[in-house]
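All protein chains of the complex are present and in place, except for one that has been dropped.
Lettered A and B in written order, each chain numbered from 1.
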Amino acid sequence: MKFNNKYTLGKNVTVGNNVKIGDRTIIYDNVTIGDNSVISNDCVIGEPLNSYYTDEQYIQPITEIGEESLIRSHTIIYAGNRFGSRFQSGHRVTIRENCIFGHSCSVGTVSDIQGYSQFGNYCRLHSNVHIGMNSKLGDFVFVYPYVVFTNDPTPPSESCVGPQVGNYSQIATMSVLLPGVKVGEHALVGAGSIVSRDVPDYSLVVGNPAKKIKDVRDVKSRETGESYYPWPHRFSRGMPWSEEGFEEWKKNQ
Amino acid sequence: MKFNNKYTLGKNVTVGNNVKIGDRTIIYDNVTIGDNSVISNDCVIGEPLNSYYTDEQYIQPITEIGEESLIRSHTIIYAGNRFGSRFQSGHRVTIRENCIFGHSCSVGTVSDIQGYSQFGNYCRLHSNVHIGMNSKLGDFVFVYPYVVFTNDPTPPSESCVGPQVGNYSQIATMSVLLPGVKVGEHALVGAGSIVSRDVPDYSLVVGNPAKKIKDVRDVKSRETGESYYPWPHRFSRGMPWSEEGFEEWKKNQ
Partner (left out) sequence: MKFNNKYTLGKNVTVGNNVKIGDRTIIYDNVTIGDNSVISNDCVIGEPLNSYYTDEQYIQPITEIGEESLIRSHTIIYAGNRFGSRFQSGHRVTIRENCIFGHSCSVGTVSDIQGYSQFGNYCRLHSNVHIGMNSKLGDFVFVYPYVVFTNDPTPPSESCVGPQVGNYSQIATMSVLLPGVKVGEHALVGAGSIVSRDVPDYSLVVGNPAKKIKDVRDVKSRETGESYYPWPHRFSRGMPWSEEGFEEWKKNQ
């Protein structure tokens, strides 16, 4: 009962095969939606940029949603974004203009992406994540609820230096990455950390300001008592190595 | 002017007596709404689970809203939830599937309940609270804005061990309960705490990691200079002891 063809399409919208679009969803001009995608109800795809309200010569940028994507209800995606295949959003997500997402990414309920940022493949942003402009995330980066990526070292200023996070790193809930910090690969930022300095590969950091307390390879699983990280050896749900295992998959990259 | 009968009802929806349903609200299949409830405008009740999009044999679980409830606008409640009487939500609340709420609970604006959790009676979640799956809250638990309940001890993993909070405990703003922690009864978690270990009954804990700094019975009211906790002796608005007082009420339980 979600799909009664009560949506609105702008000009120059390309809708792939077997796409479902929910009621009251608005798709503005110059949007492409890949095959087999679902855009649920009450979404806005290609929300016009701010200049729309003031510039009579406004030109709407191109927006691309990759194939097999699922965008949940009440999500607002601005014009000028590009998503690879199998993108998923939660409800009420807001994504400002000019982001590039790789494939198989997800952004959770009520998250707020401020635009002009890059995301690798298989990035997972959970609920209520805030990504400031000019952020850069690698592949397989997971960001947990209420994490904030900032970009202004001396607020307010015209500086805008976003954080960078390397492949496989995990940023736990309620952490803040301060402007321009670089988190390496396979790092783990503990819950509630304020990260003011770069985080080396394989480091677990916690606290305010965040300090390295151990190598992630020394973190044990509560259940098995064995080392848990690097996590790709232990976790494969939804990952490209879910069948062959991380070792084998990695060899073939 | 909110109620012009412009809502949508699915199949097998049972609407009690004297219920108001706002415009553009969608009530999906297999939902029951108790007498004298108000479902305001632009709500979704019984949002279909994820399998709806992929499973042609999808079966919609039962959703129950207790009598005298007030669900404010733009709230999304998934199928499979059960709410006791006098439930209230703020605006834009999201509640995923398979939670059980006692009676007289409230969930504030933009809060995000991830599903599969239990709430006692008179639980009050303020604005922008995030409750991860498998959490368990007792009676009279109040949770303040931007609190996060987590459940994965080694992210990412398949573990999902939610926190538990005992009766009468208060979790102040911007705190995080880490996976599996048990907060006792009549405890007070101070603002901005990262709670990594169990909190005994009647304890005030603060900091990252949270440590006990005193017994709550030693916390004085700023206004009177007298001991304030256990709070049920001092606060009764909306509580079942509001007429007879906590002592008297407690005797009769």
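Throughout what follows, a contact is a pair of C-beta atoms (placed from the backbone, for glycine too) under 8 Å apart; a residue touches a chain by one contact, two chains touch by 3 or more.
Just so you know, these numbers come straight off a predicted model, no measurement behind them.
Novice: With the full complex in mind, choose from A:Val107, A:Leu125 or A:Val148 the residue touching the hidden chain.
Specialist: Of the listed residues, the one touching the omitted chain is A:Val148.
Novice: Out of A:Asn30, A:Ser73, A:Gln88 or A:Gln114, which residue would touch the omitted chain in the full complex?
Specialist: Going through A:Asn30, A:Ser73, A:Gln88 or A:Gln114 one by one, A:Gln114 is the residue touching the chain not shown.
Novice: Touching the left-out chain: which of A:Ile21, A:Val44, A:Ile71 or A:Cys99?
Specialist: The single option touching the absent chain is A:Val44.
Novice: Touching the absent chain in the whole complex: find that residue among A:Ala79, A:Val143, A:Leu178 or A:Leu204.
Specialist: A:Leu178
Novice: Determine which one of B:Asn30, B:Thr63, B:Thr94 or B:Asn128 touches the chain that has been left out.
Specialist: Reading the full complex, the residue touching the unseen chain is B:Asn128.
Novice: For subunit B, which residues lie in contact with the unshown chain of the complex?
Specialist: For subunit B, the residues touching the absent chain are 1-2, 24, 38, 41, 70, 73-74, 90-92, 109-110, 124, 127-128, 142, 144-146, 170, 172-174, 188, 191-192, 206-208, 219, 221-223, 228-229, 231, 234-235, 237.
Novice: Write the list of subunit A residues that the hidden chain touches.
Specialist: Counting over the whole complex, subunit A touches the hidden chain at residues 8, 10, 24, 26, 28-29, 44, 47-48, 53, 74, 76, 92, 94, 110, 112, 114, 128, 130, 132, 146, 148, 150, 153-159, 174, 176, 178, 192, 194, 208.
Everything that follows uses one rule, which is that only the chains that are shown with their structure count from here on.
Novice: Between subunit A and subunit B, what is the gap in Å from one C-alpha centre to the other?
Specialist: Inter-chain centre distance comes to 27 Å.
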